[in-house]
Every structure is written in structure tokens, then in C-alpha cells.
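Please see the structure below; I have some questions.
A single protein chain has been omitted from the complex, and every remaining protein chain is retained in its original position.
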Amino acid sequence: MAGKSKLLKIYVGETERYQDKPLYQYLVYWLKDKGIVGVTVNRGIEGYGQDKILHTARFLELSSDLPMILEVVDRADKIEALIPDICKIVPKGLVFTVDLEVHKYGNTP
Amino acid sequence: MAGKSKLLKIYVGETERYQDKPLYQYLVYWLKDKGIVGVTVNRGIEGYGQDKILHTARFLELSSDLPMILEVVDRADKIEALIPDICKIVPKGLVFTVDLEVHKYGNTP
Partner (left out) sequence: MAGKSKLLKIYVGETERYQDKPLYQYLVYWLKDKGIVGVTVNRGIEGYGQDKILHTARFLELSSDLPMILEVVDRADKIEALIPDICKIVPKGLVFTVDLEVHKYGNTP
């Protein structure tokens, strides 16, 4: 992965849906389709966002919309080109990027 | 979220307590109270810190103090203003910040 790289993080709710799929799953397939080389998904155990409602896995009886966190690493230009579309797909989540230095990606030397 | 933003990460132990609450829960409520717009909590499955004791979910029989990781994103000035207090509340964890570029936060345009 020559050139500048970026980490893209996308935070959505576990129960948010897009085109009859969970939004986070839709994003994974969409990013794969766009040629992004790798995506990782994590589920947070607790969190709150702009609505200020605390979602948590602590109380099983509460229906909880836990945070789903997607991490994407690729060339800066590839990630920047996708951000306008991602911001449309993600209506109320958080989307940010961080500059990073890639030392190894897959079995490239 | 106009202006410069930061990611704040706080690492504490799952069993650490503060004012009769788990420390990580205390921090979530404290950050909410301070007007921070979003917090996510993750539980690591393994880790060690300054004490060099490996905590892991691999061995169920070992009482394990797994790492709890809080991620906070907000305006740089808001986060910087809270750091001295956070360092007092977190007596032996890790607290760091990273510069980032926010593309979308909630349903703001």
C-alpha cells in the first residue's frame, strides 16, 4: 500500500437498518464492493451518542442498541473518495479519519 | 462539530472502582455530565499494563481484570479541558489523545 494511508472509523447503532439489512452489514459489503482492502467490525458493550441515551449490555432486560464500530484502513485517496457517500448512508452516526503509517498489509513485502 | 477534534482513549481495569461504582461506568456518566457528545466502551479479551500481570479471558478459572477501553470523540478544546480531571479519576490507567478529522457527527449536515 504505497503512499499516504488513513484509518476510517464509522460508528452506527446495532439496530439501524439500511435497504432491509443491518446498516453495519450493509456497509461491510458496500466497502468490499468498492475495493477497500480490509474492514473490521467491533461491538461496543456500552455507549451513548448525540441522543444522549445510554445503551448498555449491562442490563439484559433493556433492549439495547449497542454501538457497532467499523475500522477501515486503506490508501488516503481511496478513503477520501468514499466519504461523501458514506456520510449519506450513515444518517446519524459518527465518521472520522486518522492519519497513520502502514508498515505491513497482507503478504506484500 | 466545527473546528479541531480529538479522539480520547482511556484504558482502565474492569474491576477498578470509584465512588462505589465500577470506574469505567463512573467515567461514562461523568463524561455525559460534562457535555461530551459521545462515548463508546469496549472490553478487551486480554491485556497487561504497568503491573506486567497478564489478564485474559482465556482461562475462566482465573479471576481476570480485563481491560475496559473508553473512546471519546469531541472538539479538541472540550477534551483538553477535561484531561486534568480525568487523570485524577484514573489513578493507574492509560489516557491518550489522537488528532482526527470528523466528517459526520449525528444528524448534523
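By written order: A and B. Residues from 1 in each chain.
Definition applied: a residue touches a chain if its C-beta (ideal position, glycine included) is under 8 Å from a C-beta of that chain, and two chains touch if they have at least 3 such contacts.
Just so it is clear, the structure is predicted and the values come from calculations on it, not from any experiment.
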Residues on chain B facing the left-out chain by the touch rule are 11, 42, 44-50, 52, 54, 58, 67, 69, 83, 86-87, 90-99
Interface residues of chain A (partner: the chain not displayed)
5, 7, 25, 28, 32, 37-43, 71, 73, 98-107
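By our rule, only the chains that are shown with their structure count from here on.
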Distance between the CA centroids of chain A and chain B (whole Å) is 19
